[in-house]
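With one protein chain removed, the remaining protein chains of the complex are shown where they sit.
Presenting subunit A:
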């Protein structure tokens, strides 16, 4: 992907182009412009679309967030009042805590399990293709379907999990009722769906690690475990960073699973907001309470939260495998 490939007409003043000195200079100027501008022109469709569907909504959301803005109602400019109100709003921080809590509860075991799975699938085992496809299978089921089925499994009265627990004389658990139980239920939905996806990505990266590294290590007497920690993990670093980023963004915008777990689209996330995430909080404010300005402010704070979360995770994962 070098630049000169993209330039359509090489600026070569020849006999067939009867141009004078000034003309040549102009054409050279055009050529320089061409050389510099064409790449930008070629990548511009992406940026145009990004401007329309990315930058504009971001900016407009910010503009809305500075207003007391009611859906199909009045709009008054109030400056940063929405942000001030939001920072002191217990319900918002409750949603933040829920989001972070479920993120930690789902992502850490998910990535650890994905790593172990990928390592296992990288071994010479019987029916390797079957297993590799198998772990990816949950990904092609719809999120809503997954959430509906899991919500029924976790049902208080007729759910299979409570039935199973009742065999050991455990009382029926109302999974929606407590923070811990709701978080566990939602985390299992997320992990069921995404563990295989991450495992396949890590597996792909593992296969690019040169075999001779392992051979050399084996000759030097390194155990399989040692090889995993000293070769596999450091070599996977960029891929792990990628999966952590994607999981962070996914985790902090968690929405469908807790909404379906609620059983109705009120966006309340349980009777006392036990599992209301920030994304649900935003939708509730905008489309249940019709308070657009407040919702827009919350959306901006979520954006900032994701930036911070990603930076923190980056600083952690950067240290993987040392920086020798």
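Quick note on the criterion: a contact is a pair of C-beta atoms (placed from the backbone, for glycine too) under 8 Å apart; a residue touches a chain by one contact, two chains touch by 3 or more; residues count from 1.
The rule is simple: contacts and distances are computed from a predicted model.
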Given "Ion-translocating oxidoreductase complex subunit D", "Cellobiose-binding protein", "MxaA protein" or "D-alanine--poly(Phosphoribitol) ligase", the protein name in the UniProt record of the chain not shown would be "Cellobiose-binding protein"
Looking at A:270, A:293 or A:309, which residue reaches the missing chain? A:270
Which candidate, A:31, A:91, A:120 or A:165, sits in contact with the chain we can't see? A:91
For the chain not shown, which residue from A:27, A:61, A:174 or A:256 touches it across the whole complex? A:174
Logged for subunit A, residues touching the omitted partner chain are 71-73, 91, 155-158, 171-172, 174, 176-178, 263-268, 270-272, 274, 287-290
